[in-house]
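A single protein chain has been omitted from the complex, and every remaining protein chain is retained in its original position.
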Amino acid sequence: MLIGLILFPLIFSLMIFILPKNLTKYATIFYSVFSLSWMGMVVKNISSWTNPFFTENYVFSSNLPSSLLLVLDGISLIPILLTQLLIALILWMLLANQKEDKSTYSLIALMHFGLNGVFLCADALGFYIFWEVTLIPIYFICAIWGEGKRMPITLKFFLYTFIGSLCMLVSFLYLYQIQPEGGNFSIANIFNVDMSATARFLVALGIFIGLAVKIPIFGFHNWQADTYTSAPFYGSMLLAGIMLKMGLYGMYRWLSPVFAGPLCCDLQWYIIILCIIGVVYGAIIAITQTDLKRILAFSSFSHVGLIAAGIMTFSHSGWQGGLLQMFVHGLNIVGLFYIVNLIEQKYGSRDLNKLGGIATQNKWLAIYGMILVLGTTALPLTNGFPGEFLLLKSMFEYQFLTALFAGTTIIWCAVYMLRLYQKVFFGEESKLVLSGDSSLSSIEHFILIIFVLGVLVLGIFPQLILGLSESTVLNYLTQK
Amino acid sequence: MNTPSSYLPIIIQLLVALGFVITTLVASHLIGPKRKGNKKDEAFECGIDGVGNARVPFSIKYFMTAILFVLFDVEVVFFYPYAVNFKEMGWHGFAAVSIFVGFFLIGFAYVYKRGALEWDK
Partner (left out) sequence: MSVIIVILLTAILVLFLHIFEGRQWVNPLAILGLSLSFIILCLENNSLWGDYSSMIYMTQFAKVFTGTAIIFTILVFFINQSRLKLEEDTNNGDKLGLVLFSLCGAILLFTFTNITMLFLGIEILSIPLYVIASSSKHDLHSNEAGLKYFLMGSFATSIILFGMALIFGATNSLDIMTISEYFSQAEISKMAALGAFFVGIGFFFKVAAIPFHFWTPDVYEGTPSIWATYFATVVKIASFGAFFRLYILLGNVDNSPLYKVLVLIIILTVVVGTLTALVQENAKRMIAYSSIVNSGFLLMFFLNPSSDILSYFGLFILGYGLATIGIFSAIVYLESIGNSNGFEGFDGLGRSQPLFSLGVAICLLSLAGIPLTVGFLGKFYLLMSLSFDQWWMILLVIASSIISIVYYFRIFNGMYFSNKKASAIVAPEVVSPYLNFVVGFCALSLIIIGLFPDFYLNIFQ
């Protein structure tokens, strides 16, 4: 069952190289539909909603103290669902854009393989391997199809993440080595060790650095805005929509168990402080930007800071809110990136000052944009609201002061999002907008409607997502 | 038995040999008469003036011949111990030496065919 989620993208990724060019389109459609329906089948087969839903173990090598251990529970189900959905949507967007380069599709499929692996693998070494595997295709995507000074920017991104993940690997190696004879890298064993408070702190720090670079958390974020801006639109989507969730997911699965014992210093507090600084800092920077992609980059930086802070409180509302917000943020940011991409395609710019008055030319785009912007600003009855509410609640329970600062995110977000919306869609039509092509094709409508439905449906029924992880989160938190 | 002092005779022998060489060289240099002059310092070439530099490249053929000679010369060196132990080593030894000689013959054939011995080429 679960192995299909990993194998199928890999097979497709190789297949597409061999297939003739004119079949790429059909193969991609088939692939996206197949992976969605496979996911549907997996969900349908879940018989009991107790933890974990599925476990599969494949032993690769008798010489490695590790195996391909796949676990699907509530915590991994949500990012997995998000991945399948977004990958399919991104592929459709590429098809709608008439992108013909088949290596793009192949790389995205390879990315899909790595992402599914990261979210499913419950073996530290396997997790690390998949984690690194995702780095290769995104490196290619950004470096080949990017814009601007893409080479140094992409290399910076690569080095940042590589350094981070090596820190994580050292922590895992340490956890393995202090196990008694016959230990292995599986999640059950690797955290079941005794260590001093100092060692525990260092291990947690190593894992945290690896995750923090990917999320990114304030202090580790230097690569983010440049990379998002210079990457092609689907690269930014993959980065902001899914890869970022790898870090957040890692906090649930790989960071929180380290906090089960005493640490020699209050790392939890420091991490939350960093996250909150990120929330405020990202938002303020976002207000001053004029490049649409940079605004989205900093907005995403600001939003994930809150999610990470919520997770680090280790409270029920924080965890549930974090999971919901992971899903919602992925959906909204990708939708917004798509709108930015459409604007850039049709009007030739994504500079705030050169745009304006799109609403009068292209009312549908304005409507879709409005709903997505409102979703991001967490208006009640949109999908951003319940997650943000739960996260802020967890912050309040943790400490009043942090909650005070974190709470400003709603105001900040409204400021930069509405500024963006007003400058782009309202006002006098700029020259570019007048000369641009203002129609939407039916497939573009179709893709945007999916995002809009996501905003509305999850805004009214957040339980659709929250229900999936409820029992797992309870289980996790009571064990701790 | 196996102490450093048992190597003493060797060292003395070494010192004597070295001392002899150095003494004779230095002494002859000091004692002998010295006269300098243009003609005197020139290399003696049957009374004819020397022309050019003595360090001209030699034809590679000389080296080839010399090296090949050394190789086959060494082969002969190996035959001495075999000749001494001819009877004791029996057929086994004979086979070993035959293989050894065989290799040399093959090498010789190769050298010959490659034209290393053709002086005029």
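Quick notes on this one:
Chains here go by letter, A and B, matching the order in which they are written, and residues are numbered from 1 within each.
Note that in this section contacts are C-beta pairs under 8 Å (C-beta built on N, C-alpha and C of every residue); 3 or more make two chains touch, one makes a residue touch a chain.
In this text the structure is predicted, and so the values were computed from the model without any measurement.
Counting contacts over the entire complex, the absent chain touches A, B. The omitted chain makes contact with just one of the residues A:3, A:33 or A:151: A:151.
Only one residue from A:92, A:105, A:128 or A:223 touches the chain missing from this view: A:128.
Looking at A:34, A:49 or A:162, the residue that reaches the missing chain in the full complex is A:162.
Panel shows chain B; residues 106, 109-110, 113-114 of it touch the chain omitted from the view. Panel shows chain A; residues 60-64, 125, 128-130, 132-133, 135-136, 140, 143-144, 150-151, 155, 158-159, 162-163, 166-167, 169-170, 173-174, 176-178 of it touch the chain omitted from the view.
Going forward, only the chains that are shown with their structure count from here on.
Centre to centre, using the average C-alpha position, chain A and chain B are separated by 78 Å.
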